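Our next item is subunit A:
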Amino acid sequence: MFRSSSRVLIVALAGLSSFLASCASLDSAAGSRLDLVKARGELLCGVSGKIPGFSFLSPDGRYTGLDVDICRAMAAAFVSDAEKVQYRPLTAPERFTALRSGEIDLLSRNTTHTLSRDAVGGNGLRFGPVVFHDGQGLMVNAASGVRSLADLSGKAICVGSGTTTEQNLNDAFASKGLPYTPIKYQDLNQVVGGYLQGRCAAMTSDRSQLAAARSGFSDPQAHQILYDRISKEPLAPAVVGGDQPMGDAMTWVINALIEAEERGITQANVDAVVKQAAADPSQTALRRFLGVDPGLGRKLGLADDFVVQVIRSTGNYGEIYNRHLGPDSAVAIPRGANRLAGEGGLMISPPFT
Partner candidate 1 sequence: MTVAIRATDLVKSYSQGVRALDGVTLEVNRGEVLVVMGPSGSGKSTLIRTFNGLESLDGGALDVLGVRLDATHAERQVREIRKRVGMVFQQFNLFPHLSILDNITLAPIKVQQRAKAAAEQRAMDLLDQMGIREQAHKYPAQLSGGQQQRVAIARALALDPEVMLFDEPTSALDPERVKEVLDAMRQLAKGGMTMVVVTHELGFAREVADRVMFMDRGQVVETSDPETFFSNAREERSRRFLNQMQH
Partner candidate 2 sequence: MRQRRLLVQVGVAALLIGLLALLVNNLAVNLIRTGLGLGFGWLGRPAGFALAETALPYAPSDSYLWALTIGWLNSLKVIAAGLVLATGLGVAAGAARSSNNRLLRSLAAGYVALIRQVPLLLQLLFWYFVAFLGLPSVPIGGLIRLSNQGIQLLGLNLSVEFCAVLVGLTVFTGASIAEIVRGGINAVPRGQWEAFRSLGLGEGLGLRRIVLPQALPAILPALTSQYLNLAKNSTLAIAVGYADLYAVSDTTITQTGRAIEGFLLLLLSFLLLNLLISGGMAAFNRAVLGRLNRSR
């Protein structure tokens, strides 16, 4: 009776399989992701989308924040247009799979650089230079009387699931032999919700995020970030490991942002500096850096003037920091370890030679 339907089914199946029939082989994976991005003319950038100061949706519908500006800097360098970025909001658990599956080209999502994420035997990623030195901390209600980790013994602690945050928390408490109850949420937004509603005695996250969250509270003074720092969290962008062109390009775009700050090149003066360098052949290092003398960009597979493109679109590292995390921003975080090395911080760029 349903012979006719079986014919339809066969046709459907044939269609589906021909669609998938571009049979996979190892050879087709040879090219660098960087070439793919340039060919596409657009960067697929994985962000959180839910972290104040780093990446969140502003009412005009655009993603903004430090992580987002890193994406924009990359796009400016790779395809000469900082707006050619497609943002992909990612939850913590899915970010590495998204990177590995090719869903995104580059991950700029508050990700801590660790050994197991880096190593071939682990997640096999390639991390860029640190864009924000953070450390995990605990925030408690100031009136609760909790002053140290030991005071939290046996208490409930709100934490984001599947992150290093969760593991660090466990390490910190286990090493001191303290019991605790982790209440795990999917994102910081929910962690804050649980904490503010009084589900937990403390919430834990990177201290930058604690500060960012606290800035939004109706009574910030009522909450205190504990002195104990339970981890170091160097946050860095990442790409798939084993893809050197892509990894190098990423690394040197970040370095360029730092170098530009060291040299005092800003969004406002970059064009003037370029003009001045072009007129002054004695400024060899500056001319190389800005691509007035060609050579460096080409080695990375980028345009020679990629640094100029980047600074024009986002400004230098200090400008990016101030825009999103500086004293006048909604989420004011003292710059601390994220100052330039010359000013007592940890930010330093290897030479552009």
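As a selection rule, all candidates are chains of the complex that A comes from, given by their letters.
As a convention for this text, a residue touches a chain if its C-beta (ideal position, glycine included) is under 8 Å from a C-beta of that chain, and two chains touch if they have at least 3 such contacts; residues count from 1.
Only a predicted model underlies this, so the values are computations on that prediction, with no experimental measurement involved.
Novice: With reference to the defined contact criterion, which of 1 or 2 touches subunit A in this complex?
Specialist: Per the touch definition, subunit A is in contact with 2.
Novice: Quick one: which bits of subunit A touch candidate 2 in the complex? Just the residue numbers, please.
Specialist: Its residues touching candidate 2 are 3, 6-7, 9-10, 13-14, 16-17, 20-21, 23-26, 29, 92-94, 96-97, 100-101, 120, 122-124, 156, 161-163, 166-167, 169-170, 174, 180-186, 190, 193-194, 197-199, 240-242.
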